[in-house]
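Step one of this worksheet: look at the structure below.
As you look at this complex, bear in mind that one protein chain is not there, while each of the others sits in place.
Up next, subunit A:
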Amino acid sequence: MKIQQLSVFLENKPGQMAAVFDILGKSSVNIITMSTADTEQFGILRIITPEWEKAKTVLEKGQFVVNLTPVIAIQVPHKPGGLSSILALFQNQGINIEYMYAFPCAHTTEAVLIARFEDPCNVADVINATSDFKILSEADVFKEKKSCEIQS
C-alpha cells in the first residue's frame, strides 16, 4: 500500500522554493506534508499531496524536474515513544530507512510517518506480519488529513 511522493530538484538559489509553491498555489494544489533535503549546491523537495498528478504536470511545465517516488505512510501513536516503537521494529527486522518525515493530526492521538525504503512492498509485508502498525492508503492519508483540518 504505497502512496506517491513528488520529489522535486531544487537548485540552491534564492526564490526556488517560493517558485514551487507559487506554482502549486496558483493551481490550487493542497499539500498534506513536505520535507527538504539539502546540500550546499542543491536541494531535494519531497511533497505529499492528493493531487500529485496535477502537481507534477504544472511543476514540469514550470521547468522543474519532478520524479514520483513510492513511499509508505504508517500510522504511529502520537505520544512519547510512538516513533521509537516503529523504529525498533525496523531495527529488529534489519530494515534500512532511506529517509522519513512525519506529521501529526491535530486533536487526535495519531501521527503519520512517511518513509522511503529500497523495497517498500517487502517492508509493508514485514510490518503487517510482525506488528499492529497500520499502513495507510492514499485514501486514508488524505481523508485523515481532511478530518484533521475540519476538526481544527
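Please note the rule applied: a contact is a pair of C-beta atoms (placed from the backbone, for glycine too) under 8 Å apart; a residue touches a chain by one contact, two chains touch by 3 or more; residues count from 1.
To be clear about the criterion, contacts and distances are computed from a predicted model.
Per the UniProt record, the absent chain's protein name among "Phosphate transport system permease protein", "Xanthine dehydrogenase family protein", "Putative ABC transporter, substrate-binding protein" or "Phenylacetate-coenzyme A ligase" is "Phenylacetate-coenzyme A ligase".
Contact with the chain not shown here comes from a single listed residue; of A:53, A:98 or A:125, that residue is A:98.
Contact with the chain not shown here comes from a single listed residue; of A:65, A:88, A:121 or A:139, that residue is A:65.
Against the chain not displayed here, subunit A makes contact via residues 5, 7, 9-11, 16, 37, 39, 41-42, 44, 46, 63-67, 69, 98-99, 116.
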